[in-house]
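This is the structure I have questions about; it appears just below.
A single protein chain has been omitted; all remaining protein chains appear in their positions.
As written, the chains take the letters A, B and C, and residue 1 is the first residue of each chain.
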């Protein structure tokens, strides 16, 4: 596969200018992820309201373009979703990367799906899968913690 | 090499009926040897007189035919010799086994040399070298200890 | 795949020993390797070699995948619940040292007791002895019965509230006796005592099922399983491995390293310090494949036929004394020959191409009990045949002739 399939415009853009970077105001749940082999780190901050909706979502972290872009895209897409939908989005994303499944969410807009799929090239680069999935696993932890 | 070169009549005889077995009367020096890998053991007892002669010499031990025969032959040949000659005999024996050198001792009788040389077949069986040399190394220790 | 023709898959059997065919009866010491294992290793070095788990380039990715695939194969092979329960070690010896050291550090204090048996290999005694030296632990040896079998009732009697662990062999490397593990583990579980099984001799012959067996630790040597040198496996229940501290420190086993403190990776990574035996692990996958293809049950049945045939033959000879008479026995015939030291037997047999082992087989406690410093041991692998037993028998006769 062409290396440019991995480093698409949109990924390079998110990697260089990550959206929702920093701690969002009034966050009430957070968790961190870490890949000890390469040193990549991510910290996810979420503000969850009583109706089980993710009111606000942001991240901090350091790492490669893939991991930053992935975290950035994650916050863009999941912000504003409710718990259940968020979990389905996470599952679909991980399935796309790990099991090469298609994303087919009714609640997502066409361009949101396209954005998520920009990361699908990662599946051809097994050592980079963790870079792409870490933020998503971490958000999953945030939601898990909050449930308890 | 034929296995019978190793197990010569004379070796089998010494192996079955070791000479000078047990503790000799009035021994005043002794040392033991041990091969941890196979469990062979030998203990040499010597009675040394003031003129630096080995008045009496015996051994106890357990092990294979080669190791028993070797200890038995050792006691037969070295008994009655003085220190210096004993050390030369030991050296010549070890050289024969390890470096394939000939024995050429003026102080030994023809048949004594033949007896010692009956063990020369061992050099073709590297794993058995220790069996054949242990008693000789141990006697060397006995003499070393006594010197101090 | 037919087991009858299996010798052909092991290149060493083309070799002549003193002009004779090699009759290899030293598999309990280390087994020979099939061509598939040897080739896999060469192929790996020639085409795929890289360090695993560290770099992101193509070779590293392929190597890491191949390495981890063997972990999956091992998981299936021993039916452990989680793949994280598989730790690669240098051998069974290291596997047992790992447990004795880390379990001992955490759970064994002065006066605490460790139960072993008189049948244990030094590798399942010396590591525990270290705890006697460093911690003041007490070691109790469970006595064998007259058949030289491990007796669960005797183990049961040794247990008290200071007992911290029971470490026991699966199959004796001297008598071939198969330990009644299920009984021992039931007793231990009823008293909440963990059990380590030295499976070095068990793994090559018996179907393994960790979930059914329910032991806490199980040690395997890959080189006795037709695999490469320098590789072993520690199975440990995840719950235990998670509790234990790392064994060796180094690259790959850390989470985060600071000047003041260090945090460690998860199980099993935290136990795999430094560069691993990548090529060996990858090649060991082929051993498992071979065993699976033949079927471990078929291997056992075949070996049992050879074993029983050999025993029957040797029994006919009054000069042969067999060591132990366990009711359930696998793959090992140890014996002494009246008036002939085992070393002499081994040398004379070797002259006929018959490779056996003579010595205490790293079981001095047992040999002290037997009252002999050494025994001769013929051990059987999947490649041995009835004919091998005939040649062994004839060669033993030759010993007697030489010594008559």
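Quick note on the criterion: contacts are C-beta pairs under 8 Å (C-beta built on N, C-alpha and C of every residue); 3 or more make two chains touch, one makes a residue touch a chain.
Remember, predicted model here, so these are calculated numbers, not experimental data.
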Chains in view that touch the one left out, judged over the entire complex: A, B, C
Residue, one of A:31, A:46 or A:66, that touches the chain absent here: A:66
Option touching the unshown chain, where C:11, C:111 or C:136 are the choices: C:11
Subunit B residues that touch the omitted chain in the full complex: 34, 36-38, 125-128
Subunit C, residues in touch with the chain not shown (by the definition above): 11-12, 15, 17-18, 22, 24, 26, 29-30, 32-33, 35, 37-39, 41-42, 45-51, 54-60, 90-94, 96-97, 100, 105, 121-123, 125-130, 134, 139, 141, 221, 223, 228-231, 246, 248-254, 256-259, 262, 273-280, 343, 346-347, 349-350, 354-359, 362, 364-365, 368
Residues of subunit A in contact with the chain not shown: 3-4, 6-7, 12, 16, 37-41, 62-66, 125, 127-128, 131
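Going forward, only the chains that are shown with their structure count from here on.
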Farthest-lying chain, centroid of Cα atoms versus that of subunit C: A
Where subunit A and subunit B are represented by their mean Cα positions, the distance between them in whole Å: 80
Distance from the mean Cα position of subunit C to that of subunit A, given in whole angstrom: 46
Inter-centroid spacing, subunit C versus subunit B (mean Cα positions, whole Å): 39
Where subunit C touches two or more other chains, by residue: none
Subunit B: positions in contact with at least two other chains: none
